[in-house]
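What you see is the complex with one protein chain gone and the rest in place.
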Amino acid sequence: MIAILITIMVLELRIPEGADWNAVRPVMPVFITYVMSFIVLGIYWNNHHLLIHAADRITGAILWANLHLLFWLSLIPFATGWTGRNNFAPLPTAVYGGVLLLCAIAYTILLRTLIAAQGADSRLKEAIGNDAKGYTSLAMYVAAIPLAFVDRRLSWTLYLAVLLIWFIPDRRIDKRLS
Amino acid sequence: MIAILITIMVLELRIPEGADWNAVRPVMPVFITYVMSFIVLGIYWNNHHLLIHAADRITGAILWANLHLLFWLSLIPFATGWTGRNNFAPLPTAVYGGVLLLCAIAYTILLRTLIAAQGADSRLKEAIGNDAKGYTSLAMYVAAIPLAFVDRRLSWTLYLAVLLIWFIPDRRIDKRLS
Amino acid sequence: MIAILITIMVLELRIPEGADWNAVRPVMPVFITYVMSFIVLGIYWNNHHLLIHAADRITGAILWANLHLLFWLSLIPFATGWTGRNNFAPLPTAVYGGVLLLCAIAYTILLRTLIAAQGADSRLKEAIGNDAKGYTSLAMYVAAIPLAFVDRRLSWTLYLAVLLIWFIPDRRIDKRLS
Partner (left out) sequence: MIAILITIMVLELRIPEGADWNAVRPVMPVFITYVMSFIVLGIYWNNHHLLIHAADRITGAILWANLHLLFWLSLIPFATGWTGRNNFAPLPTAVYGGVLLLCAIAYTILLRTLIAAQGADSRLKEAIGNDAKGYTSLAMYVAAIPLAFVDRRLSWTLYLAVLLIWFIPDRRIDKRLS
């Protein structure tokens, strides 16, 4: 379903009316946010894929934790389009961060639910460790949201920083479980 | 395909024109119905997933019963968008309930067709039992539709009640078949 | 991909502007064509699914025959929307039939390519037999297209007749191969 969300998002890139560079200009902020959200959803896609395959048991609680994550991810195209069309205004910037924060929280919940279901000495638990990367991201999003009303560039710098932290697929899972 | 429907539904969340809270306000009813329909489709997704995996034999009749269910589910995004954009007006509220009722009937037909195809002493038949949960939901939807023209809040309360009944994946199947 | 096409098609069901029956009325022809195209695509989905699973060998020619079928199927949502919004006018009716004809031809090509690739005494060849059902459908579509400019009801009766012929999944494949 994350693949579908990524593809749906491209529909927010409205086709310019004219055929010259002036017509392309208003599409640029939408394009920049599209690139960013594509990478965010790509990171979730890769890690989610590794996570689900690392699980030996699927329970009802895991199905709901997964659906909960998909709910917040499904709002990314909306938040992306709104930010892009309003030239990174403060409120859409904060809402974009809020959606990212809720996605990150939902991912953490899914991770905890998965680990709990696998039993005490699972490979998954060992592979994730203390999840410093996850908690650092949450803290950075929490800081970025109010900063949108101070200086939007601070928020976008933080969103970008989280992106860079996660750019590499979760080697913890990748290495220990393969 | 249910995953695609959920994702398509997010396209009904039209991006607000402005970048302040006033611009967000008209999106709120659509957002509330989006959340509700997301959960409804999520419940069908989880249970449908468990059902199909519990079946040992797939026949032509099952394929059609499945397609019949998907037809009514495919109208949920339409009914959701119509209700949300008209502030929960009576007719869209009744139509929304009608679509939910027809989905529930189609699910019951699929369930019966699946059980019939598995033979007399199947695990699936035993797991479902007398399907009290399914028939209660049908009765509640039948009551909710005419109530939309009396007081819409009664209908929405009933829709929400059915949601809560089904929120937990079908433990009957989950437990006995795993 | 047929599942995605079916779901995309629901986007043609534009949400009515008002909340009363008058607002619903203009949506009705689109809804009727939606139901019909849903069944058409559903028939292709079921039969395509059985076909692909019945194949023991996949070649480059099969991949292209499959993509060719998907191309014509991908035009069904477009033809459906055009017909529905123009109240079954002659030209859209003929174009709708033309798309259905080309889908049926592409399906026949895929079927022949698959049989050829499986070798002389394949189960698939035996199961399909002389394909009377396929060739009857082609003849009915060829007749229906020019009739759209005489009396549109004749065309729609023929489209509906083909639908009824195919409503049951291809028992030939279903029975002999399961």
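When the chains are written out, they are named A, B and C in that same order, and each has its own residue count from 1.
Following the convention adopted for this analysis, a contact is a pair of C-beta atoms (placed from the backbone, for glycine too) under 8 Å apart; a residue touches a chain by one contact, two chains touch by 3 or more.
Fair warning: this is a prediction, and the values are worked out from it, not measured in the lab.
Undergrad: Write out, one label after another, the shown chains that touch the chain missing from the document.
TA: A, C
Undergrad: Would you indicate which residue among C:Ile32, C:Ala55 or C:Leu70 is in contact with the undisplayed chain?
TA: Result: among the candidates, C:Leu70 touches the missing chain.
Undergrad: Since one chain has been left out of the picture, which residues of chain A touch it in the full complex?
TA: 3-4, 6-8, 10-11, 13, 15-16, 18-21, 24, 35, 38, 42, 45-46, 49, 168-169, 171, 174
Undergrad: Residues on chain C that touch the omitted chain in the whole complex?
TA: Here the touching residues of chain C are 1, 4-5, 8, 11-12, 59-60, 63-64, 67, 70-71, 74-75, 77-78, 81-82, 85-86, 89-92.
Note that only the chains that are shown with their structure count from here on.
Undergrad: Chain touch graph shape: choose line, ring, star, complete or other and state it.
TA: line
Undergrad: Tell me whether chain A and chain B, two copies of the same sequence, contact each other through the same residue numbers or different ones, using over half shared as the line for same.
TA: Counting shared over all numbers used gives less than one half: different.
Undergrad: Please find which chain has its CA centre nearest to the centre of all protein CA atoms in view.
TA: Of the chains present, the most centrally placed is B.
Undergrad: What is the size of the turn, to the nearest 5°, that moves the C-alpha atoms of chain B onto the matching ones in chain C?
TA: 90
Undergrad: Calculate how many whole Å lie between the centre of chain A and the centre of chain C, each centre taken as the average of the chain's C-alpha atoms.
TA: Inter-chain centre distance comes to 39 Å.
Undergrad: Can you check how far apart chain A and chain B are, centre to centre, with Cα atoms defining each centre and the answer in Å?
TA: 27
Undergrad: Two or more other chains in contact with one residue: find those residues in chain B.
TA: 4, 8, 11
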